[in-house]
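Just one protein chain is left out here, and the rest sit where they should.
Take a look at subunit A:
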Amino acid sequence: MAAIELETLGKVYPGGVEAVKGVDLAIGDGEFVVLVGPSGCGKSTILRMIAGLERVTHGEIRIGGARVNEREPAERDIAMVFQTYALYPHMSVRQNLAYGLRNRRMPKAEIARRIATAARILQLSDLLDRKPRALSGGQRQRVAMGRAIVREPAAFLFDEPLSNLDAKLRIHMRGEIKQLHRRLGTTSVYVTHDQLEAMTLADRLVVVNGGRIEQQGAPLDLYRHPATTFVAGFLGAPAMNLFDAAVEAGALRVGDAVLASAVAHPGGRVTAGLRPEALRLSPDAGGAFHLDYVEELGGARLLHGRIGGQAMVAQTAVEAPVAERMALATDPADLHLFDPATGRRLG
């Protein structure tokens, strides 16, 4: 186990595309850090640079305090779990687990011991002599994790490991990964584009956008206090409503409608953010909210509509009345205000 430090890490691909722009990140020993962002944001590139699969253009990577920029992937004491699992198709599960250890000339008895331990943790004991093609998606995923575990590395690197699984299995494996981390306590860096996966797994969440770190912190802190409109819109499902509004004398106005009063802001144009569950709707023939359509979620209901020409989604209880026009109110504490020009949080 070891800490990982990234210092002004940058990657420029041949052809001039700058995928990662000066990322500073300190990952503590035993920490579970999730890099999350839309596809093409550079999160995978960061992970692959830590793994040693991409050359570092500038900056430095340290694992356990030692600079590893020039080291081969095998010399970095890391293990990686790939999106497609990347199991060796012609080898049995046992051989898949043993391959990396045999290449390190580990004694046979030690290899057998480690495989037995990993197989027990991941419930692979009955599958050890099967070939990967005779395994289900979830089992393959577990073998891929087993291949990482037997190495007993300084850090695990996960590259979207659950993207190829169906929704139900994904939730199950998410739980297994979380338990595994609690049990082993190995430093882990996890890349995903799924914000829910990121929220549930992370000790610390790092939101990446356009090759830069947009915001980092505990998942709940980011959820409650997004620093930018990007983070605000990215975390949470259904996504936060972001709309143009104005603050006049402490009142938040969208067109003629007043959504909240006693807003702590000197006044002017803002980008306002409101989570769908923070909106309170009541039927009102003169209300500002024009209903477009309703989505039933079972436990709740999503009302899609417009207010002053801007799209707005509200989440309500299934019992709550629904009408074509509705009045809309919210608590000023639930309101997020952002600078309309820079997208940065105000106040």
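The rule we apply is simple: a contact is a pair of C-beta atoms (placed from the backbone, for glycine too) under 8 Å apart; a residue touches a chain by one contact, two chains touch by 3 or more; residues count from 1.
The rule is simple: contacts and distances are computed from a predicted model.
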{"item": "Per UniProt, the name of the complex member that is left out, chosen from \"Fenitrothion hydrolase\", \"Cytochrome c\", \"propanoyl-CoA C-acyltransferase\" or \"sn-glycerol-3-phosphate transport system permease protein UgpE\"", "value": "\"sn-glycerol-3-phosphate transport system permease protein UgpE\""}
{"item": "Given A:Leu6, A:Ala19, A:Met49 or A:Ala79, the one touching the chain that is not displayed", "value": "A:Ala79"}
{"item": "Of A:Pro38, A:Gly100, A:Gly308 or A:Pro332, the residue in touch with the unshown chain", "value": "A:Gly100"}
{"item": "Option touching the unshown chain, where A:Ala26, A:Leu53 or A:Leu346 are the choices", "value": "A:Leu53"}
{"item": "Positions on subunit A contacted by the hidden chain, ascending", "value": "51-53, 72-74, 78-80, 82-84, 86-90, 99-100, 103-104, 133, 147"}
